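For this view, one protein chain was removed and the others were kept in their places.
Going by the order they are written in, the chains are A, B and C; count residues from 1 in each one.
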Amino acid sequence: MFETIASIIKICFIVVCLLLPMAFLLMWAERKESAIMQDRIGANRASVFGIRAWGLISMMADAIKMFVKEDFSPPFANKRLFHFAPFLAMFAVLITFAVIPFGPEWTLLGHTVKLQIADLGVGFLYMFALAPLGIYAIALGAWASNNKYSALGGIRAVGQLISYEVVVGLSLIGLVMVFGTVQLDSIVVQQGDYWFNGWIPKWGVFLQPLGLLLFFPAGFAETKRVPFDLPEGESEIIGFNLEYSGLKFGLFMMSEFIEMVILGALLTTFFFGGWQVPWLFSDGFHFPWGWDFSLPHTAVVLLQVMSFLTKLVFFGWFLQIVRWTLPRFRYDQLIRLCWLYLLPLAVLNVVITGIVILVLQ
Amino acid sequence: MAQYVNHDQKFGATEAIYYPGIAKGVALTIRHFVVNMWFHLMKALRIKARPGAITIQYPDQRRVLPAALRIRHRIKLNEDGRLRCTACMLCETACPDNCIYIVPMESPEEVPEEKMPAIFEIDLARCCFCGMCVEACPMDAIHMDTGIAEMASDSRENLVLDLESLLKPGPIVCTGPAFRGKEILELLPHLKDVRAMEHQTQPEGSIYRVGKTNR
Amino acid sequence: MSEERYIPRNDLNIETMQINLGPSHPTTHGIIQMDLQVAGEDIIEADVIIGYLHRGFEKMCEAHNWNQAVIYTDRLNYVSPLINNVGYHLAVEKLMDIEVPSRGQYVRMVLSEIMRICDHQTALAAAAMELGGFTPFLYLMKGRELWWELLERVVGARVTTSFTRIGGMVADLPDWFAAAAEDILLETANINREVHTLLTRNRIFIDRTRGVGYISPEDAISYGFTGPMLRSCGIEYDVRVAAPYLAYNDIDFEIPILTNCDVYDRFYIRLLEIDQSCRIIKQGLAKLPQGPVNHLDKNISLPPKSEVYGSIEGLMAHFKLLMNDNGVRPEAGEVYHAIEAANGELGYYLVSTGELCPHKCRVRPTCMPFTQALPQMIKQGMIADVVPCFGSINMIGGELDR
Partner (left out) sequence: MSELLTIPLLQELFGETILESHAHRGDETVIIPPQSLEEVATRLQQDERLRFEFLMDLTAVDYLHLDRPKRFEVVYHFYSLTHNRRLRVKVRVDDGEPVPTLALLWKTADWFERETAEMYGIKFAGHPDPRPLLLYPEFKGYPLRKDYDQRASHPLVESRRKGESA
């Protein structure tokens, strides 16, 4: 009983307090951050009683507009699939977050709660089994629109996403080998170890630097954003969501931003210590130069959850910066990058990791 | 003297892999971001600094338009309050768009000028703001320095400026039927008020400041 | 650097799909329609349809007198309107066999070079934006805005400049101009550096543009390419050197030549030319001679306003130039005068029959040969290649369709 209630509360927390606000925040950041780095101000005209809240009100206005806008579906479109696709896209990204640990075990009123919705033993596989569902959404939506441009976008999307799915998986295999588990929570816990008398934390980024260099572009490609925004490519083909309007377009867009949150969460979990704070142990800080602060359990848990969120926000910011800096790939270059460079390197990474593990044993 | 110089772009190892170029680009945009964010922060803390963006937020902030800007026309008055225009028709002739329409008449007052315009209209819908009428005017009567850039209207008729609105440049009123072909004699009593107003408010050669005061 | 390009073949008798790129498509700024036959993403056949912005430039010029026609030249290449003004009036002055005083020539040259910078910056910005690089787009547009604000204070308009007249200019440069230009020149060089960092040294951009849109030097000549497009094919031709006009002979500058004939070189050469234009502006402003900007003959250019208001002779000359059935009448004949506009050779072919209005006022559109070569550039490429090719030719609708 307690487990069920805890799960429901956790799901509500993740969706209502984490995913949707983060996606909303990213959309806002997309506008303001790109504006600031481009020497402009960004959307800020909408106001309520003269309060503009740095453009947040504009975001609200846009959300309202998106809800009340006419829901147009083109003639000759396959209506059922056309309406179904955006919901599938949203479903696919929301369900992926279930296995991401956003905090340590929390002992509350005698019960121990894992700050993770579902601690599956095969969390890693679950994620890579369900995330590609989004490809179906894009392909179906693009095809059902009955538009040449969106069909081209759908074809591009399928080719790109399936290719990079392989690299995403393979680039993490090395990490899985190092930690010896596919359980995400266990991976995070193991990143709380230290090297060199506790000076350097055993984060994935130090264990698998090549893995990070491969996972980052591949994961970026999965989010379909510049420089990998070929399915959309608004100056070439206008994109797979060309015929969508109103809320359904909003769902596609929202799912894209949630994908960014998930990418940030994965980067954090696998390479940057998840919810770990350097030198924070379950009873407080123990710095390698000898300082100690003891903290109560609840404070430690809160700090660690905050650490996870901070890392998430940082990666959101960083992904935006990269997105607004680079030009776009071409389709054949993108596929070539995947199969000729990233994939062999990922295999090489697995081999090297295997050899190193063997030698160290 | 100019000469031809062969440049050829050679790519080295840093261009052969993606990461260095991307890293440099990202570093540049992060620098922009941090610098601009710093100035935005200064502004938020009410500390005087340069603005963090080059944007001008138009209806709230307005640029001071340069004096040389060719923009909505006006007709000047003499020192003694009479129209400078003598209806010599040079502006009408010089206008490449035929947007000026003048009907001359004998001046009713005891004035040195022999003629004055009975109707003087400029059709802003046709005008291309080339400034040839200003250049052509031998009496320094027509000027394009009001600094009024907002000339939109919801009817073509409203875009025809008559003598009254040329003497008293203000925003174009978007409602009501067109004021067309009004005789100067009907206008005269009103014109006197306009003259008085102009002499009080506008020193010679000044730019009308556009802003909330003009609304 | 870049791998062997995959050349699509249609020997499998694939059923092709027709795609209309434009006239309303985000890439086709300046309205143009591309009728593509594609097999997958590969373009098998391409046809370019233009004319959506045709306004009858020549017919309008034939209905206006020699001075008035300048307003229509603003609307040709609306990204660098002042070069068109200068070109038109240089042609008229050649027809009348007169020459502007040397200060006037320097002023025209400096303003032309500023416009060349603006044009290149706009072209680069648009090309970068369509490749997905929105940040360089805004940096470049910011740079152009600085120039336009300066010009607005001198010329009185941002786009519709109409600043030249027969025998001179509407006005002289103000005293503060050189100092103001100095700051903007620094900022322009800075923006150029940023664009190099963001784009030309970035592998993604190099891949997108290197080897794309190839036109051989022979084809370039046959198509009548001029300007940066020709010079990026390794052919040394610039009107400023081949037939120096204005004060270009007194200025020390370089004309960059690149040899790869592809989109990357067209992009890169414009960046190099911006640097050279900065040099010309700097030298031109330093060497700016004193004296009048306008031709002193009262039958050609209007007398100064002080004379018009103050003396009966000035007033008469003023009226004689402006009144109906009076004005400038070049003697019967025809000339072709070419200048180096931002996009290439901008030639005006004027025919006078001794009347008040031009009998014929033909402009050689600089971007028409490029647009004509567009199908050849994009054929055998991918749909995504249309974007950099189209961006690199810097097609300006107003000039193309007239």
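Here is the rule we use: contacts are C-beta pairs under 8 Å (C-beta built on N, C-alpha and C of every residue); 3 or more make two chains touch, one makes a residue touch a chain.
Because the structure is predicted, anything quoted here is derived from the model rather than measured.
The chain not shown here is in contact, across the full complex, with C. Residue C:95 is the one among C:21, C:76 or C:95 that touches the chain not shown.
Considering C:259, C:353 or C:380, the position touching the chain not shown turns out to be C:353 (whole complex).
On the side of chain C, touch with the chain left out of the figure occurs at residues 35, 49-51, 54, 56, 58-59, 63, 94-95, 97, 219, 221-224, 226, 235, 237, 242-243, 333-336, 338, 345, 347, 349, 351, 353, 359-360, 362, 364, 368-369, 372-373, 401-402.
The rule we apply is simple: only the chains that are shown with their structure count from here on.
Legend note: the chain whose CA centroid lies nearest the centroid of all displayed protein CA atoms is C. This structure's chain pair with the greatest number of C-beta contacts is B-C.
Chain centres here are means of the Cα atoms, and by that rule the chain farthest away from chain B is A. Centre-to-centre, using mean CA coordinates, chain B is 26 Å away from chain C. Our note on geometry: chain A versus chain C, Cα centroid distance of 46 Å, whole angstroms. Chain A and chain B have CA centres that are 51 Å apart.
The set of chain C residues touching two or more other chains comprises 135, 142, 198, 202, 204. Of all residues in chain B, those that touch two or more other chains are 18, 22, 25, 28-29, 54. Across the interface of their complex, chain B is touched by residues 1, 64, 67-71, 135, 142, 145, 152-157, 160, 162, 170-171, 194, 197-198, 200-204, 206, 236, 238, 240-241, 244, 248-249, 251-259, 264-265, 268-269, 272, 302, 305, 308-309, 315, 318-319, 322-324 of chain C. On chain B, the positions that touch chain A within their shared complex are 18-19, 22, 25-26, 28-30, 32-33, 36-37, 40, 52-55, 57. On chain A, the positions that touch chain C within their shared complex are 34, 37-40, 148-149, 152, 155-156, 226-227, 229-230, 233-238, 324-333, 336.
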